[in-house]
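As C-alpha cells, the structure follows; a few thoughts come after it.
Right after this comes chain A.
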Amino acid sequence: MTTFAGLSQTDLYALAGAALFVIGLYGLITRPHLLHKVLALNISSGGVFLVLVGIARRVPGPVPDPLPHAMVLTGIVVTVSSTAFALALAKSIYTETGHAVLEPDDLEETGEVSRG
Partner candidate 1 sequence: MTLTSWIFDIVLVGTLVWLAVRVLAEVKLFKSVVLYIAFGLLVALAWVRLAAPDIALAEAAIGAGITGALLLDAAGHMRGRSQPYASASDEPSAGGDMDA
Partner candidate 2 sequence: MSVIDVVSVLLLVAGTFFFLAGSTGVLRFPDVYTRLHALTKADNLGLGFFVIGLSLRADSWVVVVKMVLIWALVIVAGATAGHLVAEAARTSGVVPWRKPR
C-alpha cells in the first residue's frame, strides 16, 4: 500500500466516507422535500459503507477483512429495502395531500409542535 503525504489510499476513501455522511446528514435535516430526504439518507449510508470498507483494508496482508464486507453487503440490501418503503410512503403522502414537502403546518396539525 503506497502512501502519499502520510495518507494511504484507504484513508482517502474513509475520509471521503466521513464527508459523505456529514453531507447526507445535513441534507436530511435541511431539505424539506421528502424525495430529497430519501436521497440524503442514501448518500449518508454510502458514506458509512465507505468508512467500513476502509476499515476492512487495514488488516495486514493483501486480503481484506471479510467481516466488514459482509456487513456492507447486508447494509446495501437493507438500504434498498428501506428506500423502497420510504418512497412508497412518500408517494401515498403525495396522493393524499397533493404535496410531498414537510411543512411546519403539518407538524402543527398533529400537535407535535406548539408555537409560543
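The candidates were selected such that all candidates are chains of the complex that A comes from, given by their letters.
Everything that follows uses one rule, which is that contacts are C-beta pairs under 8 Å (C-beta built on N, C-alpha and C of every residue); 3 or more make two chains touch, one makes a residue touch a chain; residues count from 1.
All of these numbers come straight from a predicted model, not from anything done at the bench.
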Candidate number, among 1 or 2, whose chain touches chain A in this complex: 1
Contacting residues of chain A [partner candidate 1, same complex]: 2, 4, 9-10, 12-13, 16, 19-20, 23-24, 26-27, 30-33, 35-36, 38-40, 42-43, 46, 49-50, 53-54, 56-57, 64, 69, 72-73, 76-77, 79-80, 83-84, 87, 90-91, 94, 98-101, 103-104
